[in-house]
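Comments concern the structure below.
What you see is the complex with one protein chain gone and the rest in place.
Chain lettering (A, B and C) follows the sequence in which the chains are written, and residue indices restart at 1 in each chain.
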Amino acid sequence: MPAAFLEKCQLQTLFDALRGDGYQVVGPTVSQDAIVYDEIRTVDDLPRGWTDVQEPGKYRLERREDDALFGYVVGPHSWKKYLFPPLTTVAAADRTDAGWAMSTPAAAVPRYAFVGVRACELAAIRVQDRVFLEGPYVDPIYKARREATLIVAVNCTQAAATCFCTSMNTGPRCTAGFDLALTELPAGFIVEAGSDRGTALAARLPLREAGEQDLAQADEVRERAVNDIQRRMNTDGIRDLLLGNLEHPRWNELATRCLSCTNCTMVCPTCFCTSVTEVSDLQGDHVERQRHWDSCFNLDFSYMNGGLVRNNVRSRYRQWLTHKLASWIDQFGSSGCVGCGRCITWCPVGIDLTEEVAAIRETAS
Amino acid sequence: MVANPWLSHTVRIAKITDEIPGVATYDLEFVDPVQNGSYRFLPGQFNMLYLPGVGESAISLSAHPDSRGRWAHTIRVAGNVTQTLARLGTGATLGLRGPFGSSWPIAKYHGWDVVFVAGGIGLPPLRPAIYHVLDHRADYGRVTLVYGARSPDTLMYPREYDRWKAAGIEVQTTVDRATPDWKGNVGTVTVVLDRLPLARPDRTVLFTCGPDVMMHFTARSALQRGLTAEQVWLSAERNMQCAVGLCGHCQLGPEFICKDGPVFRYDRLAPFFRVEGL
Amino acid sequence: MPETRTIRVEALSRVEGEGALNIRLRDGTIENVQLNIYEPPRFFEALLRGRPLEEVPDITARICGICPVAYQMSSVHALEAALGIGISPEIRRLRRLLYCGEWIESHALHIHFLHAPDFLGYESGIAMAADHPLEVRRGLRLKKHGNQLLEVLGGRAIHPVNVAVGGFYRAPRREELAALIPDFEWGLEAAVDMTRWLAGLPFPEFTRPYEMVALSHPDEYPFNEGDVASTAGYTIRVSEYERRFEELHVSHSTALQSQRTETAGCYFVGPLARVNLCRDRLSPAARRLADDIIGFETPCLNPYKSIIARGLEVVHVYEEALSILRDYRPFQPARIAFTHRAGEGCAATEAPRGLIYHRYRVNAEGLVEFAKIVPPTSQNQKQIEDDLKAYLPSIMAEPDNRVAELCERLVRNYDPCISCSTHFLKLHWDRR
Partner (left out) sequence: MTYRPKLAVFKFASCDGCQLSLLDAEDRLLDVAGAVDIAYFLEATSRVVPGPYDVALVEGSITTPHDAERIREVRRQSKFLMTIGACATAGGIQALRNWADTSEYLKVVYARPEYIRTLATSTAIADHVPVDFELRGCPINHHQLVEVIAALVAGRRPRTPGHSVCLDCKRRGTVCIAVAKGTPCLGPVTQSGCGAICPAYDRGCYGCYGPVGQANVTSLADHYVNAGTSPQQLVPLLRNFNGYAPEFRKESERLAR
């Protein structure tokens, strides 16, 4: 499909089409003084005229001068909350006369249409695909949700001070992994299809052919995002750099700053760690196994009978950084970081992994 | 539909054999006869044993690799799951998922000398490999088991040593604390290992399972004795929740102990093993 | 040889907090009756000094885990008076709703777990559940509604986190409150049934010439605002409270006790006082129930019948809560902005167990300089002792343990909440 143009006033037709197809449309909305992902019904639910200003440990919403609908970057939520929900029941057991009967609780699979997915987020979904779908074992919950999801991506036209997707080769341009991709211009959207599903969907929208001027303008706004990106991370040989410096003094220094609070792992769109808890009635006759998000920053995470393997902040921060940026490559064939900058913004004390990597590189052994 | 990797299968305790204080061997059989007939495992693999409402634990199979219909697990009482399990009797049911993980590549070493080094509860995970050697004794050269325990009464499976010896396995036991009637070795397994005559270090393979420190020193000793890191295999241990590489708990450097291990060739783990807090 | 008989209840049960009862009889006459509250002192009035005033509702909540909202409400109202903050009608309604939650929870607890077992001869509500499963389960469900309301409005049932000087930290979403409506509709009917059940309990014949005191508001059943009215015939503004009522630190080792300043007499606060004084402001369903169905006569001077008053109040708060829930729309601002200034203010509200009074002085930096807190139980305490003195002659013939048991029951009429040791004392045991 050649690039097409959707008038701004026609964006609702996209939502209507998606809802008509039985999708629950989720996308950016303003809530709790941030742009978060939630159910959206109409174009008016989008953060029209809002932008975000981010720096390490700080996020603020601000008014824009225009009425842009997608004039901000990524917020505290990521799409993993839909594809890989924070709490799910993975198994159940009931006591019967013949002993324990085990079962898989039936779970309805929601059909989501994600609207407003950024390039780094497409990359993050791709990373989680590798984790949950492409190893020897497949996560059925992720798989079912992932397959039922349609993705409408949006190209960034600006960047936050915390973004570094260009260093991770994940953005800001959406190149793959979407059904439709939009580029917002003052009058409307350049629409590209990235899949057959997307092409079919586009065919039902009141699109017109994109003019040369539109396309040129789109290139320009997308270029603006590229130029906006200030933060860099040098990834040359990063696996060996980090795994070869497990005793670097920087880890000790980090331990004085890091709170081990888990925020960076929770907001990271690729972190996938979980724990399973038993939830039962008092008699213990019906038991459910609940899986919930967990983090390598938690003390109990590395518990083994008799002690904790990672019994200090130093080792826990090191686990996070080396896993994300180094051992992930061994495990899944790509970095675990997509350069979205969330962990930098949402770290309550503003620890910035790009700075930490640079510091280690500077004095690496 | 993809199989649910968290779904356990119901097994029944068919037999309980007390080993040493706090350790017993549980013979488990699947309630579903079809499953009981088709279940197979490799030496060194483990199952997740599940007590609903209490939790799940990784437990190696200690059974004969050709077992049929009953699957032995030797379990030490440690905490929640294992303690509750210890209160169950025969006939009780529990959940089992597995088998998981890599195995002792024992069959690949035909013609080699074999050294097993076990510490404490590290012997059960090695037992299936020992059984394999017993059944295929002619395929191997000199075979030695070095086994260390805290004290003589905590040595596991003593009733089997005679049979193992009779089949031509040299069994060298050692204890940290000797009792007056103890006539054997005293000290760590490495003390015994260091004295062990190795006729052909280039054709000797070493399999070890036990506490991290013990395996660390065992590997070091093996390397000093002329084995290469490629000739040493160990079974590692970390907290495990899913056993299928999806929960993230069991990472050790780049490895997921559950699916990349628990059995590793030492050269693969060496850079990360024993790094404090990894 | 004069014969001294000492009856002690070393630890009152089924009351909130810890107290004891000491009765000394000499030659058949009452020598001493003491309701001893041996709650260790926790010095709230002192430790509030120098704290930022914004923290006061969080800290005063910890005076009592049973009626934290009463402490929060009284303190925010008093502080708002000190700062000259006027709240919006929406905030005011939401505060009443929060109070509804606490009343339901506290009353349902007291009725089913602390009080009703006395009338039916059980040691606890749990024991009573074996024979009266429907009543107890219904009571638990009502109690749960109260807690659910507190959880939605306040974040949690005990020590809610959402009460702020000036309003609320966050106004609830409409769906959050609307979700409660079906339960509350059920609860309203269940509360009516419950009260009919309570009205049928066997009540001892025992009345006293009480002076009853409660807040009174011209248009509303009193929770959070009003004048202080007395069955003795006077009505005063809350700002005059400390002139009419004084607290004494009595030597016979009990808590600070309140009394009427002029007469040194005792007075009675709580549900029965409120119903006696404000019956006409009960909700329609509660009034209909009192008038036509159970025929509850006021003035009622039988303290045992407090349990019926509590039941009527549960009906009232369900009905009031429902109307607030149904009309609720989220609003802005949830909290009125204010600037610090030096000032002093007082307020009284109605805790489930009676009138509660707070006064604060704050400085221009927003720090508390002075705090005075008069909880309901310290006001009832003298009345309780007085009741016991009047009651004892009629039961003196009974054996000690029976006397003790009967006295304990009398105490429970007041739903005393004696953990509120803003300034209660440790008891010196009389071990003679």
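Just so we're on the same page, contacts are C-beta pairs under 8 Å (C-beta built on N, C-alpha and C of every residue); 3 or more make two chains touch, one makes a residue touch a chain.
Only a predicted model underlies this, so the values are computations on that prediction, with no experimental measurement involved.
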Which displayed chains the hidden chain touches across the whole complex: A, B, C
From C:Leu109, C:Met194 or C:Leu325, residue that would touch the chain that is not displayed: C:Leu109
Options C:Arg26, C:Arg49 or C:Arg326, residue touching the unrepresented chain: C:Arg49
Candidates C:Thr29, C:Ser124, C:Thr235 or C:Ser394 - the one touching the absent chain: C:Ser124
Among C:Arg26, C:His249 or C:Arg402, the residue in touch with the chain that has been omitted: C:His249
Candidates B:Gln35, B:Ser67 or B:Asn80 - the one touching the absent chain: B:Asn80
Contact with the hidden chain (one of A:Cys174, A:Cys258, A:Leu321 or A:Cys337): A:Cys258
Contact set of chain C toward the excluded chain (per top definition): 11-18, 39-47, 49, 51-52, 55, 58-59, 62-66, 68, 109, 113, 117, 123-127, 129, 136-137, 140-141, 143-144, 147, 155-159, 161-162, 164, 169-170, 248-249, 251, 253, 256, 408, 417, 419-423, 425-426
In chain B, positions touching the absent partner: 53-54, 79-80, 83-84, 87
Absent-chain interface as seen on chain A, which is shown: 31-34, 36, 57-61, 75-77, 81, 86-87, 255-263, 266-267, 277-278, 280-284, 292-295, 298-300, 312-313, 345-346, 348-350
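Simple rule for what comes next: only the chains that are shown with their structure count from here on.
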Centre-to-centre distance between chain C and chain A (centres being mean Cα positions), rounded to whole Å: 51
Gap in Å, rounded to a whole number, between the CA centres of chain C and chain B: 65
Distance between chain centroids, defined by C-alpha means - chain A, chain B (Å): 40
In chain C, residues with contacts to at least two other chains: none
Contacts with 2+ other chains: residues of chain B: none
Complex interface listing, chain B residues touching chain A: 1-10, 12, 31, 50, 52-56, 78-79, 92-95, 237-239, 241-242, 244-249, 251, 253-254, 256, 259, 271-272, 275-278
Residues of chain A that touch chain B when the two form their complex: 90-91, 93, 95, 98-104, 131-132, 135-140, 143, 243, 246-247, 272-276, 278, 280, 284, 287, 289, 291, 294, 296, 301-306, 309-312, 314-316, 318-319, 322-323, 326-327, 330-331
